[in-house]
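Shown here: the complex without one of its protein chains, the others still in place.
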Amino acid sequence: MSHHKLEVKDLHYSYPDDHKAVKGMSFCIYHGESVGIIGANGAGKSTLLMLLMGVIFPSQGEVCVGDVHVTKKTLPMIRKSLGMVFQDPDDQLFMNTVYDDVAFGPRNYKLDEKEVEKRVLNALELVGILHLKDRAPFKLSGGEKRAAAIASVLSMHPDILVMDEPTAALDPKSRRKVMKLLTSFNHTKIITSHDLDMIFEMCDRTIVIKNGEIAADGVTSEILVNAELMDACGLEIPLSLQNCPVCRTKKV
Amino acid sequence: MANIMNSLYNMRILDDLARQETVIHKLHSLMKLLTTVSYLTVVVSFGRYEIGGLLPFLIYPVMVFTLAELPVKPILLRILIVSPFIIGIGILNPFFDQQGYLLGERVISRGWITFGSILLKSGLTVTAALLLIATTGMDRLAGALRMMKIPRIFVLQLLLTYRYISVLMEEVARILRAYSLRAPNQKGVHRSAWGSLAGQLILRTFDRAQRIYEAMCLRGFAGEYNTGGFKEIRAWDLSYFIGWALFFAVARMYNIPMLIGSLITGVIK
Partner (left out) sequence: MHMADALISPIVGGTMWVATAGVAAYSIKKIQTEMDEKKVPLMGVMGAFIFASQMINFSIPGTGSSGHIGGGLILAILLGPYAGFLTMASVLTIQALFFADGGLLALGSNVFNMGFFTCFIAYPLIYKTFMKQGYSTRRILIASLFTAIIGLQLGAFGVVLETLFSGKTELPFGTFLLLMQPIHLAIGAVEGLVTAAVVAYIWNSRPEIIEKAASGEALGNVAIKKVVGGLVIVAMITGAGLSWFASSDPDGLEWAMINTAGTAELEAPEGLHQTLLHLQSKIAFLPDYSFKASGNEPEPGVGEGGDAWPAISGGTSAAGLVGGGMTLLLAAFMGFGISMLKKRKSKVSI
């Protein structure tokens, strides 16, 4: 399954105002991995995601999905195998019914309407909101919106799921639901978040980014407990690993 | 501001109503659109002194209201709120046209008749438009527009505008709340903040549009908007439209109330 590999080689990117957002990143993500990408605000996480998805192109270096380079020409193919869930579901759910939104991707690939329907219903069932298919997005709760956004990507049958803050702005129960849902998928997952507890639970591997460079890349359970590293990168160890607020006993 | 939030609320009511599943809702959206357009055209084609001949046209909204099981109140309220311009212009008619007009045994100013005619037409046309959207909904109406070969770009843009009205209104409501909390006793936004308040909102709107565009591209959007298949027009859908169109034509050509009236008064005699 080599085509599920995602490789980043010596990636550089500068914004038009000469701000260097990404400075020489390299890593490789293999099939079935669950990778967390963390870093302080402005560290370059969002820019990295946009580079991965081919929304912007690197000024130097390259991104490869499987054995294909991400270029303007290969974009349609790349985007079939990479699905991205945006941070704000309101940006992703732009149609007026959940059904039309989930069908938007498959329809753009000119599948016949029978196949589209099959995929839509399947995706909605997978995230557990089949009963909401005719609802308007503004009638959904935060958790339901998130599920719909995930379904809109799943209907395209991607191999790799890229998610930007999938648990942001959710109440604890909805957050737990989304986490359970994501764990149930077999896709390769790339998750950026400030919710370090979620990363700790869901990702085996974590990449820490600082000022556009990779500060650490390794096993999550080793990286997230490294208080010194976390502090240097503008982060903290996950709350669940911090001292108990009641009895002050140390956990790590 | 409360007023606009009200509009948003009203929009959502219409959206909810459109998701019902009655005989009328299940009709093909294109046929409903055509029926509405022919209704409007015929109603508006009546002369300005006509009131009696317009009365049979009440049957259409009454039928749609009942068959589609729509609540009368929110829609009628809308009609009352909506027509300051109509009343503003129409109310002057009695002043400009004070000629006598015979209503049964009493003589009234003819301007009142034209005013009444305008009000009635306004009520009928506004109701018809609201009934269309309350029984069809924006997404199905967009399907009808596509069937009428309205360009995809325009239909997509229309749908996007509709979709983001509530998102942006909530954003504006938040901004205004934040503003008014720090600027009590101000009637509106002070001149010094005109540019930055609305300007920042526009900049954020541009950024949002950029993100939406990216979300669309990531799902294969390449300038074409693919709607999927069209719903088939059944014989029943077609006959709904033809039936109403015939009724409108007959009611336009013959003054039905006058016929009924003549019949009754004739019989009594």
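When the chains are written out, they are named A and B in that same order, and each has its own residue count from 1.
Note that a contact is a pair of C-beta atoms (placed from the backbone, for glycine too) under 8 Å apart; a residue touches a chain by one contact, two chains touch by 3 or more.
Worth saying up front: this structure is predicted, and the values here are computed from it rather than measured.
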Shown chains contacted by the missing chain are B
By the contact definition given up top, give the residues of subunit B that touch the hidden chain.
1, 4-5, 7, 10-11, 14, 36-37, 40-45, 47-53, 55-56, 58-59, 62-63, 65-67, 69, 78-79, 82-83, 85-86, 89-90, 92-93, 96-97, 99-104, 107, 111, 114, 118-119, 121-122, 125-126, 129-130, 132-133, 138, 141, 151, 153-154, 156-165, 167-169, 171-173, 176, 186-191, 194-203, 205-206, 208-210, 212-213, 216, 221-223, 252-266, 269
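We adopt the following convention: only the chains that are shown with their structure count from here on.
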Within the complex, which stretch of subunit A touches subunit B?
50, 53, 55, 76, 79-80, 82-84, 86, 88, 90-92, 94-97, 100, 103-105, 107-110, 113, 116, 134, 136-139, 152-153, 156
Residue set of subunit B touching subunit A in the complex reads 12, 15, 19, 137-139, 142, 159-160, 162-164, 166-167, 208, 211-212, 214-222, 224, 226-229
